[in-house]
Structures are given as C-alpha cells and as structure tokens.
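To start, I am sharing the structure in question, which I have written as structure tokens.
A protein chain is absent from this complex, but the other protein chains hold their places.
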Amino acid sequence: MIEAIDVHFSYPNRVEALKGVSITIKDGEFVAIMGQNGAGKSTLVKHFNGLLKPSLGKVRADGVETTKTSVAALSRNVGFVFQNPDHQLFSETVEDEIAFALKNFGFAADVIESRVTWALNLLSLTQYRKTSPFLLSGGERKRVALASVLAWDPKTLILDEPTIGQDHEQKEILRQFILQMQTQGKTVVIVTHDVEFVAESNSRVILMKEGKIVADGVGKDILTDPALLELASIVLPQIAQIFTKLSPLGFPKNIIDIYEAKEIILKAWESRTQK
Amino acid sequence: MSVFDGLRFRKIYSPIHNLDPRIKFVYVISIFVCAILFAQIIPLLLLFLLQVPFVLLAKVQRQWIRSLRGASFLAILIFVINIATSYFTSGYHLTPPIIENAAALTLRFVVLVESFSVFFLTTSPDHLGLALEESHVPYEFAFAFTTAVRFVPVLAEEAQTIMDAQKARGLELEKGGLLKRIRNYVPVLIPLIVSAIRRSLELAEAMESRAWGATKNRTNLYLLKLHRGDFALLAITIGILAAAVYIHFYVSIPTITQLIH
Partner (left out) sequence: MAVIETKNLTYTYPGASKPSILDVSIKVEKGEFVLITGPSGCGKTTLCRTFNGLVPHFYQGELKGEISVAGIDTLKHHTYEMAKHVGLVFQNPENQLFALSVEKDVAFGLENMGFPREEMRKKVDWALNLTGIYDLRERSPHEISGGQQQRVAIASVLAMEPEIIVLDEPTSFLDPLSAEKIFEVIYDLNKKQGITVILVEHRLDLTAKYTNHLIVMEQGQVRFEGKPREILSSEETRLIGVGIPKATLLYEMLKKDGLNLSDIIPLSSEELADQLLEALKPID
C-alpha cells in the first residue's frame, strides 16, 4: 500500500511542484495519474520509490516512511519504469541488462539465471538474450527496460508515460500486459496523458492540476465529465465525445467503452423503429 | 545542478551586459597587459579596484564575490610560495618589502582571474556566440559553442534522470570504496554518452534539412553594432593602456613601505 499524506514538494529552483497531495493506493489497484505537462504527475510518483522526498508531509510505502529508507530498499517493492528506455540501457547484452538490478539487490546467481530467463520469456525477448540492447528497435528496447524491472518481481509497478511513441498494436499489447500484472495481484500505477488508453483500461483515474489533485475516482465517471477534463486540460475520449453530443437523445453521458456504446445505440434504434 | 547554473542563460539587462563583447574582450586583454607591466602593489590595487564599478553596474556582485572566493585558494598558495622563496633566498629575512612584493604578485594573479571573470559574468552566451560569429571565427566553431551552451541544461536534466533510473534499479552510487564508486558511474555514463550521440545524429539531420552548407557566405539575423557605450569603453581602455605604459617607463612608483616610512 502506498500512502501520500499532505505532501508538499519544491524543486531546488524553488518551483512548488506539489501543493498538498494526499492519496492512498491499495494493493492490487490499477491507477492512472493524468494531467497536463507540469501538473506534478511524475513528481508525485517519484515520491513512491523515494527518488524524491517530500518537503512537507509524509509518504509511506507498505508502512515504511520513504525518508527513513534508501531508494534501493524501496525499489525492491516499487519498480519504476522510466519513459525513455535509453536512459537506462548500458549493458553488453540484454541478459546483462536484465540481471543488473538483480545483482544490485543481491540475488543468488542461480536465481538471477532463472529470473532472467523468465523475464525474457514474459516479454518475448528470448531470441535477443545475447544481443546488444543498442541494436534493438525502439519498441524492443522498451520491452527490455520493462523486463529488467519485472525481473525482480516488485509488488508495485510504476510506468511513466508508457504509451509515448507506441503504435496501436504495441499499446494493445501493453494493455493486455497490465491486465496480466493485475491478475497476479500487482499494483500498477501509470502516469499518462493518453486518454484513449486509460478509457479502454478500466482503471482508477486521478487528475492533477498545478500540483494538486482535482479528481479521483472511477475512470468512467471522470473521463466523461467535460468540466473536470477542461480543468485538467485533458481531451475527452472519443466515445465520450460522441455521447456528449448525443445528450439531446437522452443517452447516459458516462460512456467510454465502444461495445457499451453500440448496445445503447442499438437499443435506442430498436425502440424507435418499434414505435 | 548548481555547477551548471553559471552557464544557464540568464537575461539581465544592464549597461555592461549590452556592451559589445568584442570591445569588452579588448578591455580585458588590456587589463591583462597592464597587470603584467606592473609588479608594484599600488598600481595593481588600482587595477583591481577598477573592476568594481563594472561589477556594480552589471549587478553581478554576488557571483563576482563567489568567484573571488574560488580564486582565493590559489591566491593564498601563490602568496605563501612567494614569501617562502623570498625568505629563503634573501637569507632568512622577512621584511616589509618582501611581504609587500608577495602581496603584489598575488594581487596580479587575482586581477588577471577577476577581469576574465567579470567578462564572462557580464556577457550572455548568445552575445558571446554572436561575437564569435562576427569576428571571422569559422562558423562551425561559433555554432559548436552556442549549441553546446544551448544543450547544457538539457544534458544536466538528462544526467539527473539517468541517475534516477539507475537508482530505481538498486544502484547505490555512494556505496563502496573509491574503485567501486567509479565503477558505479558506468551505468550513468554510458546512457549519457549514447544519448548524446543519438541527439547529435538528430541535430545533424535537422541541420541538413535546413540547408546547412548551402553557401560559404553565411549571413546573420543579428548584427552587433557598436554604440556610444562601446566607444566610451574603448576610449577608457586606450586611456588606461596609455597611462599604464607612461607610468611604467617614466614614473617611479613608491611602495607602501616607502610611503609609511
């Protein structure tokens, strides 16, 4: 469980990035933190693994205050996948790259071996085991970065803007992947401004603006509230855009799923033609 | 990263900042020459005090004092070495003239360092780049300079992000003996270098796409024009140089020791 209690944070250049943020993320939740660039989303999640420490307030991960322990110790349970895989790739082989964190955390050699094999398999990278990560494509490098974090099996996974630069297919795979992580009981937190991805993901949504949380709830309700979205400078998901314009027909407004949309429209059509 | 703060572009508008960097540079070189001309403490003190009005006008006092502090270590070292050598070579005498002489030489060093410091503190990087472009330095060098300055804050941020990313994988930068600590930085340096190379490639693509190399006679959107202030500074510089040369050859300068007695 991750708790943030009235967290304030200012960067060294005195910009106040977080102005009193409080949230609790329970085990097994899937949370999407959204908002404009500069709203404080990345700043907030960097507190969860101790990369940043609050200027005021407290952050607790599984009951331990982040100021009382190291980033390495916190990272054991909170895995952070950064936006740009090139900011972490440095090894000669994909295998070494995935083993890096395992070595840092002090896993035994045989455990490292089996974990690496497992992670490679999980992300369909087995054929690249001995390849240099620098020779892989952008999408493949992203998978290596993800594999290197999953290898040590953290309870919580934080993904910072995982959909940037990904095509439709890759996003689909990512979404399926997150669902899989969830079924394994992991807590997943993503920072993103990709409304479509979140709309299709059935997650809890937290909206941030200028260092504060302005909304926190079910994706379906938040992503279909035009006032809220405008406040956080976010675009409505496409299905919601359609349904907002259909309000004269008396349709419910909180529709973001395409299948649900289809059903509602067909029902209205049938009842209309029956008249 | 505070180390890079000094290089971060800061827009300050002061009469000194607006002076043509080329004229400022000529001024600084002249101070350099004057400082070398004299070994006596009084003229050197005057030269040092000459910087102060510029510093105050440019409102860079705090940074200037900080750079003075930075130079102080070397300055003290020079002072001590001078005193020591004079002491031993003059047969173990420590007289006022010897101390004054050492102080003068130390002050000369300080004047040299400080005049350059004033130059860099009162000249913004793009002004400097512009001056480089206009002084018939090959464009490639001026471009390399301004582009480098432009990317300093970007690289600094990236270095921080890379460190964070590796820390989040259990890397503990501060742990271990000296050798281990150096090895700890490999996972930080390699992504930084690779990223820099990738960035250079993208920049090169963009440059090519915007007609880089189209003609040898490259023009410039901006033009450095000399204003009244620049001519005034030039006049002052020539005045100082002339006075310095005259005094050096024709006037005998008393030492403080002599004045006291």
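Just so it is clear, A and B label the chains in written order, and each chain counts residues from 1 on its own.
Heads up, the rule we're going with is that a contact is a pair of C-beta atoms (placed from the backbone, for glycine too) under 8 Å apart; a residue touches a chain by one contact, two chains touch by 3 or more.
All of these numbers come straight from a predicted model, not from anything done at the bench.
For the options B:Leu49, B:Ala204 or B:Leu226, the residue in contact with the chain missing from this view is B:Ala204.
Among A:Leu56, A:Val218 or A:Leu266, the one in contact with the hidden chain is A:Leu266.
Seen across the whole complex, the unshown chain contacts subunit B at 9, 125-126, 129, 143, 146-147, 149-150, 153-154, 199, 202-215, 217-223.
Take subunit A: the residues that touch the chain left off the picture are 36-37, 137-139, 164-170, 193-196, 233-235, 238-239, 241-242, 245-246, 248-249, 258, 261-262, 265-266, 268-269, 272, 275.
The criterion applied here is as follows: only the chains that are shown with their structure count from here on.
Residues of subunit B touching subunit A in their complex: 2, 158, 161-162, 164-172, 186-187, 190-191, 194-195, 198. Chain contact summary for the complex, subunit A toward subunit B: residues 12, 46, 49, 51, 70-72, 75-76, 79-80, 82, 84, 86-90, 100-101, 104-105, 134, 148-149, 152.
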